[in-house]
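To keep things clear, I will list the structure first and then write my remarks on it.
Let's turn to chain A:
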Amino acid sequence: QETIKIGILHSLSGTMAISETTLKDVMLMLIEEQNKKGGVLGKKLQPVVVDPASNWPLFAEKARELLTKEKVAATFGCWTSVSRKSVLPVFEEANGILFYPVQYEGEESSKNVFYTGAAPNQQAIPAVDYLMNEEGVQRWVLAGTDYVYPRTTNKILEAYLKSKGVAQEDILINYTPFGHSDWQTIVSEIKKFGSSGKKTAVVSTINGDANVPFYKELGNQGVKATDIPVVAFSVGEEELAGLDTKPLVGHLAAWNYFMSVDNDANKAFIEQWQAFIKNDKRVTNDPMEAHYIGFNMWVKAVEKAGTTEPDAVIDALIGVSVPNLTGGYSTMMPNHHITKPVLIGEIKEDGQFDTVFETPGLLVANEWSPYLEGSKDLIADWRKPLSCGNFNVKTGKCGGGAKASQ
Partner candidate 1 sequence: MDQKISPELLYLNDVSVVFDGFRALNSLSLTIGEKEMRAIIGPNGAGKTTMMDVITGKTRPTVGTALFDGGVHDLTRLDEATIAGLGIGRKFQTPTVIENHDVETNVELALKADKGPFAKLFSRRTPQVQERIDEILERVRLKNARHRRAGDLSHGQKQWLEIGMLLAQEPKLLLVDEPAAGMTDAETADTAVLLREIAETRSVVVVEHDMIFVRDLDVKVTVLHEGSVLAEGSLDHVSSNERVIEVYLGR
Partner candidate 2 sequence: MSALTVTDLDLYYGAAQALKKVSLTAALGKVTCVLGRNGVGKTSLMRAVAGVRPIKAGSITLNGETIDRLAPHERARRGVAFVPQGREIFPLLTVKENIETGFAPLKRKDRTVPSEIFDLFPVLKSMLGRRGGDLSGGQQQQLAIGRALTMRPKLLILDEPTEGIQPSIIKDIGRAINLLRSRGDMAILLVEQYVEFAHELADEIAVMERGEIVLHGPKSEISEEELRRRVAV
Partner candidate 3 sequence: MTLLRILLCLVALAGVARAAEPQAIFDRLASTKYDDIEAGVGDLATSGLPAAADALSAALDGRLLVAPGKPALFKTPMGTTIDVATNAPAAAGADAGLKPVRVNNRIRRAVATAIGTLTLMSPDARARLRAAESVFRGRDPETLPALDKALAAEKDERVLAAMRRAKAAITLTTDAPEADKVAAVGLVAERGDQDGLVLLRGLSETAPAAVKSAAASAIQAIETRQAMLARVQDVAYGVSLGSVLLLAAVGLAITFGVMGVINMAHGEMVMLGAYTTYLVQDLLRTFAPGLMEGSLAIAVPAAFLVAGAVGVAIERLVIRHLYGRPLETLLATFGISLMLQQAVRSIFGPSNREVSTPDWLSGSLDLFGLTLTWNRVAIVLFALAVFFALQLVLKKTTLGLQVRAVTQNRRMASSMGIRTDRIDALTFGLGSGVAGMAGVALSQIDNVSPNLGQGYIIDSFMVVVFGGVGNLWGTLVGALTIGVANKLLEPFAGAVLGKIILLVMIILFIQKRPRGLFALKGRFVDA
């Protein structure tokens, strides 16, 4: 019997294995499940797993291998933005389909990529709004790992905060390298900044490995959520699983999904996951949900198009709507991003999140930020006849030649 190959492009070794291995597993689970249902278009799905080993050029190489050698119908992969940037030209050249499941900085829309993670407006801005309104925060520490996702997010936030009347001296921006492990100085700086009398919060875009020592230091230096809450955009259940969460109760995270969300679909997903991974302590998290949504969208689009032929599937994907795990439906928009609810949660002692706020409806992604000079006039719309990822509404032109449809 003929099969349809699905590429799984997540690091299984190196620094990113910590986050990405789970996504590989969840994909294997989804594929297995789909096969139990009879596959797609009557064909079984066959996962093709490769290890790009947290090495960015290797991502490109492996992507090429998946597309040209394995001829996969779709690929689910990448975590860091740089890995996505590295494979992007490959997917465009070979006209492949990539589902990218992680929140990112935006400022991109490719014909061949479907962004199932949050754009900045689907995560950061609501979080800041919550802190401003609910906690009365007036002073802000924007702490991040020094790369493009935190930088962009912070830039957008800075512009946003200023538009809300926050003064420059009430914003402290701090960047650290990947894997930063000695947080003594920075945490004590945060404490100092936060004891000016004005209510202060930390918006953390600290990524990956650096989070554990950061939170450990916060806990030990006695920075309590009631004094200086920290809201993080890259810390989820999986990261907390490696931490003693007692001292962290009340610190926040903003995501589009929490494992603690109480509904039947999520319960079923968690059960399925724990059964698949044979460990009833394993947690679920937001990027896993993103893959869940992305995969179901792909299945639906393929069935709609009746083929796995990329152009047909790419066209069919727009407008596809599937249930997400927070009780609603997410839709693939013409800008290749999906609609998402935003949840704000406080860390509980058991490492789960207590949802303290939820946006009333789903948000559409601003792939091009209205707060940034270069992109405020850009939009993406991959429907014909526009078919452009960076259409300038002022000039009426599609920006990058290569991004336009051929």
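Regarding selection, all candidates are chains of the complex that A comes from, given by their letters.
By definition in this document, contacts are C-beta pairs under 8 Å (C-beta built on N, C-alpha and C of every residue); 3 or more make two chains touch, one makes a residue touch a chain; residues count from 1.
Because the structure is predicted, anything quoted here is derived from the model rather than measured.
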Options 1, 2 or 3 - which one, within this complex, touches chain A: 3
Chain A residues touching candidate 3 - in the complex, by the definition given at the top: 12-15, 17-19, 21-22, 134-136, 146, 174-177, 179-182, 184-186, 188-189, 191-192, 195-197, 209, 212-213, 216-217, 219-222, 225-226, 229, 238-239, 241-244, 247, 250, 252, 346, 356
